[in-house]
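A single protein chain has been omitted from the complex, and every remaining protein chain is retained in its original position.
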Amino acid sequence: MFAPSTPMARRQARTLGGSPLLRWALIAVALVFLGVFLFVPLVAVFTFAFQKGSAGYLAAVSHPEARSAILLTLTAAGIAVPLNLVFGLAAAWLLSRFRFPGRALLLTLIDLPFSVSPVIAGLIFVLLFGRQGWLGPWLAEWDLHVIFAVPGIVLATVFITLPFVVREVLPVMQAQGSDEEEAALTLGAGGWRTFLRVTLPKVKWGVLYGVILCNARAMGEFGAVSVVSGHVRGVTTTLPLHAEILYNEYDFTGAFAVASLLTLLALVTLVLKKYVEWRSEAS
Amino acid sequence: MSSPHRVLPGFRLSLGFTWAYVGLLVLIPLSSLVLKTVSLSWPQFWDTVTAPRALAAYRLSFLASFAAALINVVFGLLVAWVLVRYRFPGRSLVESLVDLPFALPTAVAGLTLTTLFSAKGWYGQHLEALGLKVAYSSLGVAVALTFIGLPFVVRTVQPVLEDIDADVEEAAATLGATPWQTFSRVLFPAVLPALLSGFTLAFARALGEYGSVVFISGNMPMRTEIVPLLIVTKLEQYDYAGATAIAVVMLVASFLLLLVVNLLQRWSHRRLETRPGT
Partner (left out) sequence: MSFRVSFPLLVVLVLSGCSKSSGDASAPVTLLNVSYDPTRELYEDFNTAFAKHWEATTGKKVSIRQSHGGSGKQARAVIDGLEADVVTLALAYDVDMLHDKAKLIPEDWQKRLEQNSAPYTSTIVFVVRKGNPKGIRDWDDLVREGISVITPNPKTSGGARWNYLAAWGHALRKPGGTEATAQAYVEKLFRNVPVLDSGARGATTTFAERGLGDVLIAWENEAFLLTDEVGRERFEIVVPSESILAEPPVAVVDHNVDKRGTRAVAEAYLRYLYSEEGQELAARHHYRPRSAAVAQRHAARFADVKLFTIDEAFGGWRKAQAAHFDDGAVFDRIYVPQAR
């Protein structure tokens, strides 16, 4: 799923048999499909965003509420991504290097946030931290706020993006094998040293790719965050929520302007990813 | 490749950390869901999850997700093939675009697709002329889910295609196989496991999707109401137990699907390992 391959060396494609006619027909069908489903919607977002000209666009994205939403989105991603990076490395090491009972179960649990409906993802944190949740009374006693505050948004984001780094790094670690680690250990290097000096450099492109995907998803998450946010203007609204708010206020141009910011973030992410792939092929 | 190497350090550390993290962030939160359901008696639970509206919603969610995953299998394989085997202008743009649905916030995707496919939209006006109603129908649900699931098939199949040597196909061609035979006898069996897991992932992702679907589906009870919307509906009546009951059904479905993917991947991994030269 999570493009396990990309950082792998990619050999120059050699087209086999097949007439040029078939080849171009296949390319054409693929391009039409992608054009209809991906390219046109992308163009549409920007077209709608600039319907009121660039002044309207700038006004929408520099509104104080938009700015605070940008900040919150960056904060949530800034906390969720490093946490899941550390987790991803540990879990990938575990799953690639060892066979143990419960391995398939663990892997499935790691995948689960990917498939759980965002509605459910938000609900579980309400059931846990809400006033009537498990930890609700305890939190109230200490006057701690988790949901309807920044920590809840961060938690929901961590949950949603949990699988991505593991899923990217795992296949790369598996493919690399562990001979070099064993050699380093035999030569007397410590465990941590071996991990940092031998393992990490080998999988660094996989790690980067995972971080990029994780980040993209963290910034774009809507459903789960919407449940735990409380929608307090300028305080607990992230960029996707802000886009929805504008849309609900009939400010369609503004909504798409904010959406286009997110799309830009996504595109920057994709360009970064491309760069990472290019570097990994070069090295 | 990855046989047990207990000489390597960090087994207990990484095992402890991984389980602790997964326990704290996945298991405990999800178990709160199951525990909330316990407040229902078994007959209440059964009535809730088998109500006609719930059944209609499962049917729509499963069928639309299935259809979307199937479309993605066909076009995902094609796109992956084109990306791996052909060089053409704009290839790297296409390559980057494939991940877009994944990075785009689902609500934005929903709004955009609805705008495009509604009767006044860029697509809608032409489709309407052909008598096809996409927005506000179950077709619209499938369209949104296809959009959401596309990257998963492409990205699972792509690496496998890359690993298959073009030599194998050339050899088949030299031995007189037609392109179709080469595809069906040589290529297809090799990518089948990846295709299956891509399918299952796209399917699993589509089952839970909410943000992009509610805009385009029209939300008609019994007809275009997806399961996550039903959960929201229950919550709107302050029926937390009912909402969690349906959520548990979906959770179990997701869990089983993903377990199948993981077992499938292990199986395909073994198959690949036994192939000479890989």
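Letters A and B mark the chains as written, and numbering starts fresh at 1 in each.
By our rule, a contact is a pair of C-beta atoms (placed from the backbone, for glycine too) under 8 Å apart; a residue touches a chain by one contact, two chains touch by 3 or more.
All of these numbers come straight from a predicted model, not from anything done at the bench.
Engineer: Please provide the labels of all shown chains that the missing chain touches.
Structural biologist: Contacts of the unshown chain, counting the full complex: A, B.
Engineer: Based on the whole complex, identify which of A:F98, A:F114 or A:F129 touches the chain you can't see.
Structural biologist: A:F129
Engineer: Of the residues B:A135, B:L187 or B:V227, which one touches the chain left out of the display?
Structural biologist: B:A135
Engineer: What chain B residues would touch the chain not displayed?
Structural biologist: Touching the chain left out of view, chain B contributes residues 13, 17, 20, 51-53, 56, 114-115, 118-121, 135-136, 214-215, 218-223, 229, 232-239, 242.
Engineer: Could you pull out which residues of chain A are in touch with the chain that's been left out?
Structural biologist: Against the missing chain, chain A presents residues 79, 83, 86, 90, 126, 129-133, 136, 139-140, 143-151, 154-155, 192, 230-235, 245, 247-250, 252.
Rule of thumb we're sticking to: only the chains that are shown with their structure count from here on.
Engineer: Report the inter-chain centroid distance for chain A and chain B in whole angstrom, where each centroid is the mean of the CA atoms.
Structural biologist: 16
Engineer: Touching residues of chain A toward chain B in the complex: what are they?
Structural biologist: Against chain B, chain A makes touches at 1-6, 8, 10-11, 13-18, 22-23, 26-27, 29-31, 33-34, 36-42, 44-45, 48, 87, 90-91, 93-100, 104-120, 123-125, 127-128, 133-134, 155, 158-159, 162, 171, 174-175, 177-178, 181-182, 185, 191, 194-195, 213, 216-217, 219-223, 239-240, 243-244, 247, 255-256, 259, 262-263, 265-267, 269-271, 273-274.
Engineer: In the complex of these two chains, what residues of chain B are touching chain A?
Structural biologist: Of all residues in chain B, those touching chain A are 1-11, 13-15, 17-19, 21-22, 25-30, 32-33, 36, 75, 78-79, 81-88, 90, 92, 94-109, 111-113, 115-116, 122-123, 146-147, 150-152, 155-156, 158-160, 162, 166, 169-170, 173, 179, 182, 197-198, 201, 204-205, 207-211, 227-228, 231-232, 235, 240, 243-244, 247, 250-251, 254-255, 257-259, 261-263, 266.
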